[in-house]
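Note that this is a trimmed complex: some chains were dropped, and none of the rest were shifted.
Letters A and B mark the chains in the order given here, with residues in each chain numbered from 1 onward.
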Amino acid sequence: MRTPIPQYLQETIDAVRGQTHGELPAYIPGLGNADPDNLALALCTVSGHVYSAGDDDVEFTIQSISKPFVYAMAVQEWGMDIVLDTVGMEPSGEAFNELSLHSVDNRPVNPMINAGAIAVNQLINGVDSDVDDRVEVIRQKMSDLAGRELVIDEGFADAEIEEADRNLSLAHMLRSYGIIDDMAHDAVDSYTRQCSILVTVRDLAVMAATLANGGVHPVTEEVVFDVDVCQLTLSVMGSAGMYDSAGRWMATVGIPAKSGVSGGLLGTLPGQLGLASLSPNLDPSGNSVRGVKIFEKLSDEMGLHLMSTERSAGVHAIRTISRRGDDSVVTLQGVVNFSAAEAILHTLVERDFTGDRVVLDFSRVVESNEMGRYMLKEGLGILRAQGYEIAVVDPDDEIEDRQMDDGTEVPLIDVPGRQ
Amino acid sequence: MRTPIPQYLQETIDAVRGQTHGELPAYIPGLGNADPDNLALALCTVSGHVYSAGDDDVEFTIQSISKPFVYAMAVQEWGMDIVLDTVGMEPSGEAFNELSLHSVDNRPVNPMINAGAIAVNQLINGVDSDVDDRVEVIRQKMSDLAGRELVIDEGFADAEIEEADRNLSLAHMLRSYGIIDDMAHDAVDSYTRQCSILVTVRDLAVMAATLANGGVHPVTEEVVFDVDVCQLTLSVMGSAGMYDSAGRWMATVGIPAKSGVSGGLLGTLPGQLGLASLSPNLDPSGNSVRGVKIFEKLSDEMGLHLMSTERSAGVHAIRTISRRGDDSVVTLQGVVNFSAAEAILHTLVERDFTGDRVVLDFSRVVESNEMGRYMLKEGLGILRAQGYEIAVVDPDDEIEDRQMDDGTEVPLIDVPGRQ
């Protein structure tokens, strides 16, 4: 048996194949002669399942899609505050190759524009790193993210540097303002080689899923980034990743994303999955024409929009409340986050329990977060203060630490209704 | 018993009470003499539970927090495309009282800046509406959102109009570009009265929760807005709601939000809850000093960040797979969305079932969406094509429509293991 997902992905790319407008970026040597018919789509879940369709084995240079990952590397290495001294995090509202510096302190406004990405690149492996070491550290981390050894298209990089006047202009400007210390040519060399790492859509989907998974590689389970580094990176992608159509992208697609001039497009839905597409023809904003269509379609059909108001499981957090002997058993289910815990507490408060003991049964709880656990323990404390005995059923140790504020422990029982 | 939530909210405002810097907006008559000590916080869930702390009965003029709601009204009345002809949806990167128009077509760049909000106000109740009717329609819809009759502080509005040179400047500019048709003074009159509606933090929390709940009022259950209107409105709040610190807000708080010059701050977490705070002293960006602190604290402690990568329930979507007689019973749990369905199908594909029949047990499923149901039916079809019998246990009719692509129906059974 095979799942219908590859077929769904195939149908998705077939639906956009007719969109042949847009243009190759003729001004970049080595991209102007890409095959505009290449079309591929891949998806990777936080569980590490990878699906794909189309030209999913075609390698292409990662280009600007490297930006969020190298930004994450910088934040991992230096912390957010120090990185903020070098590059801001506001949307730029400008095209991808423009100089866009803060008017007061000349920092690039965000790490998703070239000026910002060049500055971020310089932070990797220490500011004293030579170019080769820095590039190797980046290549290695990208390989960790993809779960395979990625290689740099050095021939492409060499040709690109020859014609990299825009980036050299940015690098010299950054250097003149003291934002970077390296010689401009070295900075652009380093950045260009970062952009010349060869990937497939499957690689990108896996890399995106690692961000979605809080920095833990979904297949290798290697911890590549810390959770808060991923959250910050996704935030910046969300507000600044799509150049001058960031607002419209958020409205119509609602998935933090990053596009590259070689036609790639990567999206990450936090906690759920990574997506990546390839189609080289670009719209005037520099985004892949078919890629944008694919993401609009997926967001709509798969219900992936970040601002989707579908009710979360919280409202059904209590499965049943039943009486078993002297126990009132409250059986929880699903994910216990703030919303769920609030719903549970709300019910506990409304209810007049007739028995002696109130038991919270965690055995059907799928997952919980700290706020949820904290609130439920608070609730148990209140019940006890009102004169009830309390206990939990928690075969999988979901509650982790049963100690309460007053130092006592919530009693654990095996089978509700029996001591 | 009472829940610990009000106490938590109280602790939250107590924690920021010492932050006495910032300033009242002296340039606005009637706001310059507000009580800077006012401090309040409210929370409303999509289930309609409202919690609050501090000066939660103090009424203040809603100001710019009206913008997303009136924008939603306009989108509801005209549709997104027509509204887009009048006002864009890109972040402005500018202060809240500046002229910020598209360079080509002179549209305001987004509805969260004053120029955009004035233009949006003009769309309500038809372009030919007189001011009184328009304002009444807005006041009524705001009342529907709050769940109580709100009133306009007409005295404040009258004084404000006298000194509304900035807004009059914007209105005349909009009119000169043909963006609005009304006389400038009427436009500002209408907008100023929209901003002069009196609310409490509890009102705002309920209004925010209505957006979070897809437009259905969580208490009255009235359908105030369509689901997609809410999603669009939240998207625009997310990318442009916090003036020139939109990117930093997304990074550090991660909750779509809108602030007002009277010290209010409103946030909406899609599908979960609405939040609102009040504290009149403003930072140089025009946001409430304590309000920003409160939201940072809540986002961090309550795990509300939109880019949080906490694993969703999807990865635990299969509770057990067991053999009962000739049946292989796959027991599902939690929310069945795309991620969950994918996890389920992935397992079905890997597994070699030894029995004759594969049964999906939906009895522990909390909720499902269309994509999830579609995928599971596809999976069942594939199993059948491989020669298995199939059936579902679905006591709550979660699957809704059991008809498959070939016109047959998925058999429904009562008890797994028995026919």
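Please note the rule applied: a residue touches a chain if its C-beta (ideal position, glycine included) is under 8 Å from a C-beta of that chain, and two chains touch if they have at least 3 such contacts.
If you're wondering where the values come from, they're calculated on a predicted model, not measured in any experiment.
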* Structure fact -> Quick tally, homo complex: 2 in view, grand total of copies 4
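To be clear about the criterion, only the chains that are shown with their structure count from here on.
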* On C-alpha atoms only, rotate subunit A onto subunit B and read off the angle in steps of 5 degrees. => 180
* Asked: Roughly how many whole angstrom separate the Cα centroids of subunit A and subunit B?
  -> 21
* **Residues of subunit B touching subunit A in the complex** => 1-5, 45-47, 49, 80, 88-93, 109-110, 211-215, 227, 230-232, 234-236, 238-240, 244-248, 250-251, 254, 256, 270-273, 301-316, 333-335, 337-339, 342-343, 345-346, 348-349, 364, 366-367, 369-371, 375, 378-379, 382-383, 386
